[in-house]
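Structure provided below as structure tokens; questions to follow.
FYI, not all chains are in this one, though none of them got moved.
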Amino acid sequence: MPTAGMVEYGDASQEVRAIYDEIMAVKGIDFVPNFWKTLASHPPLLAEVWRSLHRAMAPGRLDALTKEMIALAVSATNGCTYCIRSHTAAARKLGMDEAMLGELMAVVGTFNQTNRLADGYQVAVDEQLMAGSEGGSARAALTRASRALRQTRVASRKAQRTPKARQRGSRRRP
Amino acid sequence: MPTAGMVEYGDASQEVRAIYDEIMAVKGIDFVPNFWKTLASHPPLLAEVWRSLHRAMAPGRLDALTKEMIALAVSATNGCTYCIRSHTAAARKLGMDEAMLGELMAVVGTFNQTNRLADGYQVAVDEQLMAGSEGGSARAALTRASRALRQTRVASRKAQRTPKARQRGSRRRP
């Protein structure tokens, strides 16, 4: 049992239920995961975290599977059991097989090793790597930034309309 | 230099600028911190993170100083230089003195120690602690959850109106 009372679908307020519906629709599952039922013990947290996660995971320049694998890499590095299980399941659903998981884990393992070696030996960043890692000029970033924000606003408005549309139709893809 | 181009106020789009204004107003500072100028290189990230952080830090059942000290405890545990500096400055502004910082650090240090001992010895959770840490029944959580969500929605609408009001008046509290 988690440290806060999970809110079951049948007991949820209308607003919490709307978020549950959206979660199941977006993720294509027919149950509300314990994670979200627990966050619902403090609805503002449920609303915030779902919104952030939904935005971050929406396919954009990176596709959905790549994003799930990055989420898995982060979760493995942090050793979070729930998250590892959850993102492995999601990535498998999107096509990750044992060899892809193996390659992912090889990268995760290797850089957890080199991270500690670079820190452990206190290696200074090479000038060439410093230069190669720096962002472009603000001016150049501006145009892209402005355009991207506009797209987000549009996407956000769409996202707010979509769940309702989905609710009317085939809400829960099994 | 960060790994993405920082967007200066003068170069920012209208939408990014609106967020910058809100940040300065809410935090009572007269400059845009590098953290936010860097996130502006990808405006959707700026918008999401600012919104989440703003909500999380708004005084509620926990006051602003307690929240800053918790943020500092997290940042010290993660060893994040930028965040430690930022939250120490914010907590000092809200009244944290050297003795309070000392007590905070004593707690942070002690539990980083005991966390590793509990894990290192693989201590099982006592039944009494398990019972004492569990959340209440879902039914009980329901009423509170519903009420809290409604309050959040109201706060959210207010928060959306407020920045503009602040901009008209004395936007930047020094």
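Chains: A and B, in written order; residue numbering restarts at 1 for each.
Rule of thumb we're sticking to: a residue touches a chain if its C-beta (ideal position, glycine included) is under 8 Å from a C-beta of that chain, and two chains touch if they have at least 3 such contacts.
Every value quoted in this text rests on a predicted model; they were computed, and no experiment measured them.
Complete-complex copy count for the single protein sequence, taken from this structure file and not limited to the 2 chains in place, is 6.
Simple rule for what comes next: only the chains that are shown with their structure count from here on.
Chain A and chain B carry the same sequence, and matching their CA atoms takes a turn of 180 degrees, rounded to a multiple of 5. The mean-CA centres of chain A and chain B are about 20 angstrom from one another, to the nearest whole unit. By the touch rule above, chain B contacts chain A in their complex via residues 1-8, 11-13, 15-16, 38, 40-44, 46-48, 51-52, 55-56, 130, 133-142, 145-146, 148-150, 152-153.
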